[in-house]
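Apart from one protein chain that is not included, each protein chain of the complex appears where it belongs.
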Amino acid sequence: MGWDDIMKEEVFYSKGMKYIKEDYPDLYKLSVDINEVAYTGKALDYKTQKLIALGITAAMSDDRAVEKQILSNMQEFGVTKDEIMDVLRVVMLIAGKPAFMKGVNILYSIEE
Amino acid sequence: MGWDDIMKEEVFYSKGMKYIKEDYPDLYKLSVDINEVAYTGKALDYKTQKLIALGITAAMSDDRAVEKQILSNMQEFGVTKDEIMDVLRVVMLIAGKPAFMKGVNILYSIEE
Amino acid sequence: MGWDDIMKEEVFYSKGMKYIKEDYPDLYKLSVDINEVAYTGKALDYKTQKLIALGITAAMSDDRAVEKQILSNMQEFGVTKDEIMDVLRVVMLIAGKPAFMKGVNILYSIEE
Amino acid sequence: MGWDDIMKEEVFYSKGMKYIKEDYPDLYKLSVDINEVAYTGKALDYKTQKLIALGITAAMSDDRAVEKQILSNMQEFGVTKDEIMDVLRVVMLIAGKPAFMKGVNILYSIEE
Amino acid sequence: MGWDDIMKEEVFYSKGMKYIKEDYPDLYKLSVDINEVAYTGKALDYKTQKLIALGITAAMSDDRAVEKQILSNMQEFGVTKDEIMDVLRVVMLIAGKPAFMKGVNILYSIEE
Partner (left out) sequence: MGWDDIMKEEVFYSKGMKYIKEDYPDLYKLSVDINEVAYTGKALDYKTQKLIALGITAAMSDDRAVEKQILSNMQEFGVTKDEIMDVLRVVMLIAGKPAFMKGVNILYSIEE
């Protein structure tokens, strides 16, 4: 998977949210609000919270959501490969090796 | 739930690991190794990794494991209530409101 | 488990939300908003949406959350035992027998 | 993803069940029975039960199973986009935003 | 937790199924059928299948269901502590350390 595919993924994802904005404004507003309240930590900085979000996503969710989280961590916060790997170390401990390998494979496929 | 119950929980938990140490030394060794490799991040500090562990546990696991994670975050790293609440904010976003409320209730029951 | 225990559970739960209201007003507001947007369906009525919430909770969550959902379905909407059992039938199909039995046991322990 | 891909998915799915019918008749019979008992609600109608099934699937399962549930809801019961979105509202509340977005993206990719 | 509590758990569980038998005979019949078809393997013996059931339950479910599976493995098939620990080894690999520790603690609390 190269950057082209990733960009296609991004478009795929953004489309869903764009449609929501047009068709279900109350859901769109909540969707923005929930992000804002979730990420406006009183004690932790935004980057730490995004790393936590990545950890939970890698433990629970499918490829697309994990890829999206890794990309947004890297692009918005300059999170490095080593930092993402440190998140994935915890994923191995708490959620097992298949969840860890899923994250590893997505990380390296983005890097290529 | 007060400190007495929590201490009983702690004993309940430690017993399992104590028995493993005696009966299955290879599993005990792995269990120590996996914690060490998971938490010896190359790029993130230990406290950030523990917060990530708490986030994943709150999203996925039952009451006991969540309580144990909150206690170890507070006691070993001086993590504050506000910092834990910042982790739980992300849990609400990624894993939904029941997982969030479970964490909130455990946090406040510990505090009392 | 009788009504006394259930009432204790209710108090246990409400406490968490009461504290959130005092300590984290932004989270409390979001928590109210997300319920409102989630349950203000444009096409389905509130009761149907609550039954869906029960189905998902029974498939995913621990005893306390399931019990809370069953109680709120029964008390706020007059949902009957047979209707709850019809939700649990779908839980068996989609999420397996342990999730189904968990729901059944909670339902009957409330009834007693 | 257009209708062509969806039809291919359908064929992919049906194949599995067709083979089961030939190779494991006892499993096939159970598979039919479990659907019948699950969906012959005593108190809720079939459509409500299918909406519950969609909610649980969207909260727990991968893309293919969610797509299949959305299609069967739409084709067999004339469930509308707004009704599906009302199910997904509950998914956001109970299972978090990634599960919600997965459902939204699949719904809109079918619509196109 | 000693044998008394476990027996109480057993009664708690059996009650649910007893009520189902009386109130929802179609569900009871399916519940028996699904066990029979699941465990009448064509190629694996019953004990191996029960060990697999324990593995999945330990990876996914709450304390009660895990305890019930361990008890039924031990009582019906004479499964030993070492064999259960071998299942839990795989649980650690695939589902992470909290799921493993949950199983370990239940196993040792039964033993006492």
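Should a chain be cited, it is by its letter among A, B, C, D and E, assigned in written order, with residues numbered from 1 in that chain.
The working rule: a residue touches a chain if its C-beta (ideal position, glycine included) is under 8 Å from a C-beta of that chain, and two chains touch if they have at least 3 such contacts.
Computed from a predicted model, the values in this text were never measured in an experiment.
In the complete complex, the hidden chain is touched by one of E:I70, E:M92 or E:I110, namely E:M92. The hidden chain makes contact, of the residues E:I20, E:I34 or E:I110, with E:I34.
Of the residues in chain B, those that touch the hidden partner chain are 24, 26-27, 29-30, 33-34, 37, 40, 42. Interface with the hidden chain, as seen from chain D, comprises residues 12-13, 15-17, 19-20, 23-24, 27, 30-31, 34-35, 57, 60-62, 64-65. Residue-level contact of chain C with the missing chain is found at 92-99.
One rule holds in what follows: only the chains that are shown with their structure count from here on.
When the contact pairs of B-D are matched by residue number across A-C, A-E or B-E, over half of them reappear in A-E. When the C-beta pairs in contact are tallied for C-D and for A-E, the bigger tally goes to C-D.
Each of the following residues of chain A touches two or more other chains: 24, 27, 30, 34-35, 37, 40, 42, 57, 60-61, 92-95.
Taken chain by chain, the contacts link every pair, so each chain touches all the others.
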